[in-house]
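Part of the complex only, each chain left as placed.
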């Protein structure tokens, strides 16, 4: 075809200059010999180039410098006059944006239901350019200084700032190092490194709390008491856990009372001294005991009526 | 006398034993429900003919607990069972996910033991090589071999659990 645009560099930082050249080959028959090469950026008015000259082989070349590219994406056209209009010879796409900042707030949780380690991060300010994020990692030892086998890159789904490392890429009960790499056409950056054992960052769910209906005959009918049982969240049963119970009377502004250091499973638990209201709300949460772990959220509230 | 074992190693190991035993029971329940293979004791003869081994744990027995030998046998046994579980691949699409998880958990527990042996300076220079694995020639052999291998693994872990408690 007749015209050809070259830009360098094709991607610039927003506001930086762009240098473009449009060449028309001599054998472009339809055109008269010395066509005036013109330019158009997006929908802006048509403008001449900064300089137009002959190349040794007879090619006409026009050069233009766009001092500040303020579009994150724009088309640059090379045209020539034609009757009382213009003819487009070529079109080039200009992209402008920023190199990626370091992803921040990298955190991970081990999901026992899917057996995967899900890490999430904050991507940093908008770069206006297609930017890819990859979660990288390697196996390590206690202090995370040692660099063992690299784990396969975890590529998040489109526009998601989290990634799920499948079980087969995890070595449980050993430390590993993970970080996020961001890359676009203007550069790349990495997040700070995270050193963790997947089993120390388990996403724990609360235990299953249940009311126990104690037959009237069984217990001396002491008022203000209720009985409950609980068992740990099934997928976490293999983990030794310690739990907390909190309860409050259903009264406006009532406070929670906390009972700590409870076992993770209990067939029968008696709670007495509940005289402030007919109905009490109870909740429980657990945490891995004697090894690192996070508290589970509180269980949904259980409304119970103490004995009258 | 051997160096005392760190508390975190013992707690993590006990947790891994419970985790593996939990998956093992799920798999045995699934094998029973799906294929009516509910009695490992009815498969002993088949086990002999298929060459399904029982990993020794003499060093971990409560009467003659010997820490280094126990750790070494624990590691070798876990490697053996990991190989056996790998040989069961293709047991059935429904059981494959649970079997994969069990095999990974066993392999990871073997690494935990090996790391500790290295930390104690009692690890042999090279990890034990994988012994020959039985070749299963029919779906039945793979399922029956699975029931037997997992039930042997469960009792192996029970001995290990008692030993770890003693060592704690």
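In order of appearance the chains are A and B, and numbering begins at 1 in each one.
Quick note on the criterion: contacts are C-beta pairs under 8 Å (C-beta built on N, C-alpha and C of every residue); 3 or more make two chains touch, one makes a residue touch a chain.
This structure is a prediction, so every number in the text was calculated from the model and none was measured.
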| item | value |
| --- | --- |
| Overall stoichiometry - one representative per chain kind is placed in view | A x2, B x1 |
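We adopt the following convention: only the chains that are shown with their structure count from here on.
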| item | value |
| --- | --- |
| Chain A to chain B touching residues, read off their complex | 115, 141, 167-168, 170-174, 199, 237-240, 290-291 |
| Chain A-touching residues of chain B, taken from the complex the two chains share | 7-8, 11-12, 14-16, 18-19, 21-22, 100-101, 104-105, 108-109, 111-112, 115 |
